[in-house]
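Step one of this worksheet: look at the structure below.
Only a portion of the chains appears, each positioned as in the full assembly.
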Amino acid sequence: DASASFGEVVNAPWFLVVDLMGTVAFALSGITIARSEGYSIFGAIILAWLPALGGGLIMDLIAGRNPPGILAQPAYMYAILITVLAVRAVLWLIDLARGRWLLFFDLVQIYVTARRRLKPMTLLVVFDSLGLAGFTVTGVFTAIQFNCHPLELWGPAFAMMNACLGAILRDVVRADAHNPILKGSFYAEIAVAAGLLLSLFVELAPPAAVGYGVVATLLVVPAVRLMLYRRDARAPMF
Amino acid sequence: DASASFGEVVNAPWFLVVDLMGTVAFALSGITIARSEGYSIFGAIILAWLPALGGGLIMDLIAGRNPPGILAQPAYMYAILITVLAVRAVLWLIDLARGRWLLFFDLVQIYVTARRRLKPMTLLVVFDSLGLAGFTVTGVFTAIQFNCHPLELWGPAFAMMNACLGAILRDVVRADAHNPILKGSFYAEIAVAAGLLLSLFVELAPPAAVGYGVVATLLVVPAVRLMLYRRDARAPMF
């Protein structure tokens, strides 16, 4: 059946790699904020954890997944911790290097030059788009695996929760009233649309074709997200 | 037993109607805010979802209801989506009609005149009061159904969660530090008091009489809420 075929795809090793890449990208978005708003290392872990794993936890609790994914697969939690501590270590080395060690100074120079050339945050947005795609697929998969009917409702709902709810919660914890995902950034809408299309594809296509739908989602979602980001497109307002 | 008798009442079709009316009324309260504070359509769905279904979800998770109500009965989720999109469509038609089509212009005129005569939001407050009553009953019913003892603690607690926690969360997501339900609006207190009285009634009255308690709650709670609203009564401060 479709569930089995779907399972083959999302349990493949390359899928875990995409999922962890998304986790790290979402964690980096929290870390960037922690750096600029004066959070402690503990605060940075919370701000990194929320967008990466917070939405998926709520989805798991609604779906009745027991234990939730973060308990079943510790790699996600370790990915957050390692990302936060690695970034802290790199920042510490850069601080150390400023005007002292020639080698580090050169590296910093390269980094600064690279930043000036690239549109700021481009690399982060690319990772983030991969995360959006991977988390959309995992969200729809969770709805299928836990028989959440109708799939055309819960597929997009879980895709949105998995990919966006944590980032909304991160901004709630920061008491930020101008939550971009809720106020016009084109982000959650992509997860909902892709989750709906993938859900309909899974329902209508033959089970053997499900893998193509997953691959298409993983290719099209980042492309759409990056295109909308470059054009600075705004989501439809209420 | 009381649980069975209670179940007959809350599973009756007319009860689902009251419950959905409450859901729509609570959703409208979020939509009104989304309109005035510049949220996207997606943001409006979140702001509508939270007061209507957010508190009930947390109650279901605490009670161990598996699957939670929103999964078991998709009508609630669809009620939110339809409400948001219908209001958006009406707003769009009103925008279209301004100064263009005579028929629509007349309708707008009637609407504007009606608004000037009525105390603002009166209709919304009436719906909202029905929702408060219905959600109070469903909250107490959940505590009974899932054997949450003592009922005189969990009946009012679940009534409050079901009817008010989501609206608190809506204001938390908006990063609004002046959360009226927590700072003196007479609202959660009504759910707690009505939940306590209904719980005591269920515990003490003969099972056959339980339905009268439900009907009394559905009649008295809106009356009390509307009376307190008209008098602008303030809840006791700490």
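Order of writing sets the labels: A and B. Residues in every chain begin at 1.
In this section, contacts are C-beta pairs under 8 Å (C-beta built on N, C-alpha and C of every residue); 3 or more make two chains touch, one makes a residue touch a chain.
No experiment lies behind these values; they were computed from the predicted model shown.
Visitor: Taking the 2 visible copies as a start, how many copies are in the full assembly?
Guide: Identical chains making up the full complex: 3 copies.
Throughout what follows, only the chains that are shown with their structure count from here on.
Visitor: How many angstrom lie between the centres of chain A and chain B, each centre taken as the mean Cα position?
Guide: 33
Visitor: Could you pull out which chain A residues touch chain B in their complex?
Guide: The touching residues are 61-64, 148-150, 153-154, 157, 168, 172, 175-177, 179, 181-184, 188-189, 192, 234-238.
Visitor: Contact residues on chain B for chain A in the complex?
Guide: Against chain A, the touching part of chain B is residues 31, 34-35, 38-44, 46-47, 57, 61, 66-68, 70-71, 74, 77-78, 84, 88, 172-177.
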